[in-house]
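The complex appears here minus one protein chain, its other protein chains still in place.
For reference, chains read A and B in written order, and residue numbers begin at 1 within each chain.
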Amino acid sequence: MTETIETVRVSVKVNGEEAVRDVEPRRQLVDFLRHDLGLTGTHVGCEQGVCGMCTVLFDGEPIKSCLMLAPQADGHEITTVESLNGEELHPLQRAFKEHHGLQCGYCTPAMLMTALALGRRGVPLDREQLEEELAGVLCRCTGYQKIYDAVESYLAETAGSGGTA
Amino acid sequence: MKPAPFVYERAGSVEEALAMLQRYEGDARLLAGGQSLVPLLNMRLLMPSAVIDVNDVPGLDEIREEGDEVAIGALTRYSRIEWSPTLVSRLPLLTETVRYVGDRQVRTRGTLGGSLAHADPTGEMPLAAIALGATVVVQSQAGRRAVPAEEFFLGPYYTVLEPEEMVVEVRFPVRRTVSAIAEHARRHGDFAVISVAAVGEPNGDGGWKSVRVALGGVADTPILAVEASALLSGTSLEPDVVARAGEMALAAADPPTDVRASADYRRHLIPIYVRRTLELLQTRRSEGAR
Partner (left out) sequence: MTEIVERQTEQTRKSFIGQRRTRVEDERLVRGLGRFVDDVDPPRLVHMALVRCPYPRARIVSIDASAARALPGVLEVLLPEDVLERTDPITILRPIPDAPAIMPRALADGEALYEGQPVVSVCAVSRYIAEDAAGLIEVEYEPQPFVVDVLKAIEDDAPILHEHMGTNVVVTNPRGDGDPERGFEESDVVVEDTFSINRVSGLPMETRAILADWTPGVKTLHVRASTQAPHLFRRQLAQSLRLPEADIRVTCDDVGGAFGLKLGIFAEDLLACVHSMDLGRPVKWVEDRMEFFRGATQARESVHQAKLGVSSDGLIVSYTNRYYVDAGAHNSPMGSPMLSSLMFQGPYKFPNGYVERNVVLTNKVPVGAYRGYGQPEGSFVREVLLDRAARKIEMDRLEIRRKNFIRPDDMPWQTIGGAKYDSGDYRACLDMAAETIGYEDVLLRQAEARADGRYVGVGFGCYVEMTGYPGSKFLGKHNAQYGAHEGVVVRANRSGGVDVYTGVPPIGQSTETAFGQVAATVIGLDPGNVRVFAGDTHGTPVNTGSFASRTLIAGSGAIERAGREVREKALRVAAHMLDVPVETLELEDSVITSTQGPRITFEEVALNAFYAHRMPEGELPGLEATAYYDPISNAFAYGTAAAIVEVDPESGEFTLERFLFVHDCGTQVNPLLVEGQLHGGIAQALGAALFEEIVYDQESGQLVNGSMIDYFMPTAADLPRIELGHTEVASPVTPFGVRGIGESGTIPPGAAVANALADALSPFGVDINRLPLTAEYVWRLLAAKQAAR
């Protein structure tokens, strides 16, 4: 007894792999990633575009995936925290661990994606600029202090390696 | 907090989008950056029958220099404006203003046209458009029309746009101006409690001409402080003139009380922020900034 629901086809490259699904037009991209593709590393915090928990990279740039409809991702590339995962921690993940840049871990994937894009942009940032770049993801546990430390050290490391890490 | 059902339409061209708008007879919403629309959909504060996605419309996100104007496509994203070398040199107020808009994620997606069409009275892009004397180019199946920015906004979230019209481009005059913006907000990236933008052309003698002062958050729409602007033009922004301009701006305002600030406090801040913005203008001129 399911509703006859109009669906649209979404074909999207997520972390380098093609995914094709038929979804309701109203489906939020974050629900598509989490519940249709099973990539639960990206979280949901407000669905109002404020907290930034659902940050992923859309064609390489950070977006809030609660504010994008799944059909809008058709033909685009999405990068989530799962893209960083290998046997060893990614340098960015390692920086967060070493600097205690997380406590409950709920905002962490969003922070990582935001910082990853910053590293790729490769523009030097002072502390105030860095704070502004990170302001799109809220964290209730850390007071942000050790998150800055982690991101700062990661950016210094990537700058040293040509900004490609 | 999930949107109510709607039909999803993807427009491949402006013409197609306009035809869709016509077809839904006012019950469709254009989806550009989605940074204002989608929260409203999620909260079911808006439940349109259709959402028309214009993100794939080609040619709507160009920044072009045309004579003494810069034309910016409606779909141009904030980050693009922030980082555009053309705009950094030709319209620095725009790039500076973007830094008050939301956060990085919002700037990746949010668009100039979407911001103007959304018409938040505290919106920074509408403010900058008014301060810079921009023209909003609006199109329907009947054709195009150009609306001066200061006539575009009619009220909170309410513009001259007819249901079958869309913003396609915003044209900014480019002159040898100096500009500045100042804002009071409750936290970083939040909606402005009040914001003031000012633009002026330096005169050879240390004076200023064609000064325009605009205010956000102090009325139903962002406003051009017409009398204050007229008073300031042709002066050297002497302190007493600036003070009088602040009072005139105050007289033109009718600020609201909301959870961010009371009307009283907004009124109190108006002359202060007008002064600060004009001081910043002076400083930038003396530092040789544009």
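In the analysis below, contacts are C-beta pairs under 8 Å (C-beta built on N, C-alpha and C of every residue); 3 or more make two chains touch, one makes a residue touch a chain.
Just so it is clear, the model here is predicted, and its values are computed rather than measured.
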Options A:Ile78, A:Leu112 or A:Leu155, residue touching the unrepresented chain: A:Leu112
Chain not shown, touching residues in chain A: 1-4, 24, 26-27, 34-35, 38-51, 53, 80-82, 84-85, 89, 93, 96-98, 100, 102-109, 112, 128, 131-132, 134-148
Absent chain, residues of chain B that touch it: 1-5, 39, 43-44, 103, 184, 186-190, 259-262, 265, 268-269, 272
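We take it that only the chains that are shown with their structure count from here on.
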Centre distance in Å when chain A and chain B are each reduced to the mean of their C-alpha atoms: 29
Residue numbers on chain B that touch chain A, as the complex places them: 1-8, 10, 31, 34-35, 38-39, 41-43, 51, 53, 55, 79, 99, 102-106, 108-109, 188-189
List of chain A residues in touch with chain B within their complex: 5-6, 8, 24-26, 28, 31, 47-49, 52, 55, 58, 61-64, 66-69, 71-72, 114, 117, 131-133, 135-137
